[in-house]
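This structure is in structure tokens; I'll ask about it shortly.
Missing here: one protein chain of the complex. Every other protein chain is in place.
== chain A ==
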Amino acid sequence: MPRRQDVKRVLVIGSGPIIIGQAAEFDYAGTQACRALKEEGIETILVNSNPATIMTDTEIASKVYIEPLTVDVVKNIIRKERPDSILPTLGGQTGLNLAMELAESGFLDEMGVKLLGTAVEAIKMAEDREEFKNTMLRIGEPCIPSKIVYNLEDALAFAESIGYPVVVRPAYTLGGTGGGIAHDPEELKEIGANGLRLSRVHQVLIEKCVAGWKEIEYEVIRDGKGNVITVCNMENIDPVGVHTGDSIVVAPSQTLSQREYQMLRSASLKIISALGIEGGCNIQFALHPDSYEYAVIEVNPRVSRSSALASKATGYPIAKVATKIAIGYSLDEIKNAVTGKTYACFEPTLDYVVVKIPKWPFDKFVKAKRTLGTQMKATGEVMAISNSFEAALMKAIRSLELGIRTLETPLCKDMDDDALREKLKNVDDNRLLVVAECLRRGFSLDEIFEVTKIDRWFLSKFRNIVAMEEKLKTLTMDTLTDEVLLDAKKMGFPDDVIAKYVKATSKDIRKRRHKAGIRPAFKMVDTCAAEFEAQTPYYYSTYDKITESIPTRNKKVVVLGSGPIRIGQGIEFDYCSVHSVWGLKELGYETIIINNNPETVSTDFDTSDRLYFEPLTPEDVMEIIDHEQPDGVIAQFGGQTAIKLTNPLANEGVHIFGTKAEDVDAAEDRERFDELLERLGIPRPKGFTVFTLEEALEAANKLGYPVLVRPSYVLGGKGMEIAYNDNDVTEFMEIICREEQEHPILIDKYMMGKEIEVDAICDGKDILIPGIMEHLERAGVHSGDSISMYPPQSLSFKTRNTIIEYTEKLARALNVVGMVNIQFVLFNDQVYVIEVNPRSSRTVPYISKVTGIPMVRMATQIMMGKKLSDFPYGTGLYKASEYVAVKVPVFSFEKLHDVDTSLGPEMKSTGEVLGIAKNVHEATLKGLVAAGMKFPEPGSGILFTVRDTDKPELVDLADGFERLGYKLYATGKTANYLNRHAIATNAVRKINEGSPNLIDLMESGEIKMVINTPTRGRNSERDGFQIRRKAVERSIPCLTSIDTAYAVLRCLQMGKKPAELDVISLDVFENNSHD
């Protein structure tokens, strides 16, 4: 079938901010979709609220709208742009839900907009539990006994009839939000009620629990002609019971016999055909470990996280093919981009093993419950490829950057066997390491299987790794033979682990290895197991002799990627890596990307000239560099992951483009940095470096409270806390010192002023500041968690000039070539420097978009020798836009139990959105709506519980809300305070004051917004925590800073709905340039 001629202008909906359950994979899918449409000469209109994405680049789509993803806003865009079609299945659940709502409301028909790809009915059939079950019943595919319920009573009754445990699955939520396994009626009451509330249609499925069965997924594609193929299958190492996004996954399946493999493959084909899906689809099965019995768990009628993984695991571009299908092509008409010869209508076959491990945020949220279940908790993932399972697993483990390099950790070394047995029962992120310890102690595979239900095949492979560890322990450099060394390398052991075991240095091991000719070979991912010649420059390492990656003689540069998405290092760094590659290509360089995150655009095989899918460790990267012999490496754009590699690579004599390693160090090393500031006459908050508690207390008292306590060399404000008294300092020091500290701990005077941030480009001489950002919240909230405004709204001319002056001085003094990010605090009208990062920051994508300056490309080209004067943007502070852009952070608190939602110096957000409008209030409104804030309607209740120091500022705030007609509630002291100021406030009981108290009021639905600033002290801390968690549970907006509350008030005072505001395409910023 040729392509549809009636498709000329397509609206593509993105997936919004990065949250747990919806990460970079949809930027990858959406970007691929837009490119696939562009290839066909089709215009694309893109809408996404997430500015850190590549899909929102004006090169990717014809028109880009960074606007809230709500039905009303998208309607406005459709009215303005008049697309003829909409592509709904590439923007994750968010995009799909939005498209479905638009279709169901009749709006699309009214506007003459076609829905491309899978039909509405088919999507409903797959997504609606009841319809899906009936369809499966009709085609004879088994489902798990289940029932849809709309209330708790029915849930309890059905659970009684099928027996506990039961699984609760809310309809139309992403990442299984609000679901869980209930083992008894009490648990069901809690999980069920939560699920009902979170479901868009107030519908949950109660289902027989098949926990412990194998969980197998198939990625299937079908075209309009009925051609159907499977791209690959995947086996979850963690059996059913752990969300697939939280499972360690291997592709292809390892423990299925041919018959089981084909049985489930045939079922997949039957299902996708019965549903009538046109495009990609993911089908999950539960397979009984001891029989042919299986059940269909779920079908996702769209591209998904798994399809991104399958694409990277096989080289098959699922999103691209799904897009071509949506515009009318059939699979046998679409060329296989990998071979360039064959067609997309085939099934990839692998001659390697792929392992994916989730990246969980538990290193950031130390108090979070680490248990894994049906609700996803991971923020990102890593993937590794090798030709043995052991090596793929070992590569994936070190790609996680957790400081874990092998299966042996101190984690449960001290436990006796009984305690270990008990620990083995925990299903959490540490399970793999606990299993390894059990294997080390000789527990049988059967025993471990009985507890974990992890297939014995995987257990036996883990045991191989443990056995190698134990073997190495018995050796020294002298007794380590080349043969054992090669075996260890083939199993994926890094040099430093081998070194540790044989009591040598990793340098020793490397020398030995190189002398013995034990070097990695680089094999190609070609979709066909070498059956056909392929063109894909997509490689992975193995310890073989024959290398397929033949380096060219071109001038070339390695761009280091940023690894898995995590809190503090998100999709924005992938944006930067990709743009850096584009910048290099413009200059005629061959580009090489090294990265290990399967969700990203950077790991698409046609982004760079050559892609190495490898861990980002000094050893792995050095081997690639030795092989490729590039002119140098760019490390500024891959976040901390890449920066950390700067020194090791530079020490090996690798040329690092841009700012030199020693200058980077001058900014990171506390003492050298202080000296520099002194020399430049730039003030910074006073501070000390300490090692012990005594020193810390002395320093804190010398500075005067409050003080900021943090370990040096951290990312994302990890382990940073504000201390108000000696007790706090003692507590924080204890926590920090629990882990051995190589570097000193910093104690700084905490200045509660206005935070200001700058991203600048420097060519060693001149400096361009594309824009200044002003934070809405006062210092103390991590810059990644604060609302940030561009251009600044309240800075005096003098302050602005001081900031420009300091930026220029610092950039020159640090010999910055490329990007630099500087954070300032304005306190008592004086500008202080808090931090300088001589690299790309997370704000770069958004500032690039709202200034129209291609910052990363420029910075890259400057690193390669160009000057600022070669570009048309001038120097100094760039002319500010007429529009205001407000960045609002987005959190994933509902996925993470036991995490405090109050904001502080430690970053907690997983993503961000941008609101763009003509003035700051409108932009803030758009931003907050895009971030998912549900503004309370006048007449509803607002609860205030604030710390004493915030009370003076509370008066105007409360007054503002009262005037708008809100009912105010506050606890005793605060209520009195407000009433005294003639603001009518209802007093409510605190938690320990009996019922009904404020929690009851929140439960009842009376309270629609909470303004809670964290108070210190044991009881109030606990109360505050409970209030904030309750707010998350009940989806009540909870503001933990007075500044944020004021911003919300200003939005409400406008009296406008987001849909009443103009939608603004990014063109307005492009036109802004150099006039």
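Here is the rule we go by: a contact is a pair of C-beta atoms (placed from the backbone, for glycine too) under 8 Å apart; a residue touches a chain by one contact, two chains touch by 3 or more; residues count from 1.
Quick note on the criterion: contacts and distances are computed from a predicted model.
This complex has a chain not shown, and the name its UniProt record holds, of "Spore maturation protein", "Carbamoyl phosphate synthase small chain", "Transport permease protein" or "Bifunctional protein PyrR", is "Carbamoyl phosphate synthase small chain". Only one of A:Asp455, A:Glu721, A:Asp950 or A:Asp1023 touches the absent chain when the whole complex is considered: A:Asp455. Set against the missing chain, the residues A:Tyr164, A:Tyr343, A:Tyr705 or A:Tyr724 yield one that touches it, A:Tyr343.
The hidden chain makes contact, of the residues A:Thr58, A:Asn387 or A:Asn426, with A:Asn387.
Between the chain not shown and the residues A:Leu102, A:Cys143, A:Ile206 or A:Leu331, the one that touches is A:Leu331. In the complete complex, the hidden chain is touched by one of A:Val71, A:Ala119 or A:Leu269, namely A:Leu269.
Looking at chain A, the residues touching the absent chain are 225-227, 229, 252, 254-259, 261-262, 265-266, 269, 289-291, 331-332, 341-343, 345-353, 387-389, 455-457, 460, 521, 523, 528-533, 544-546, 548.
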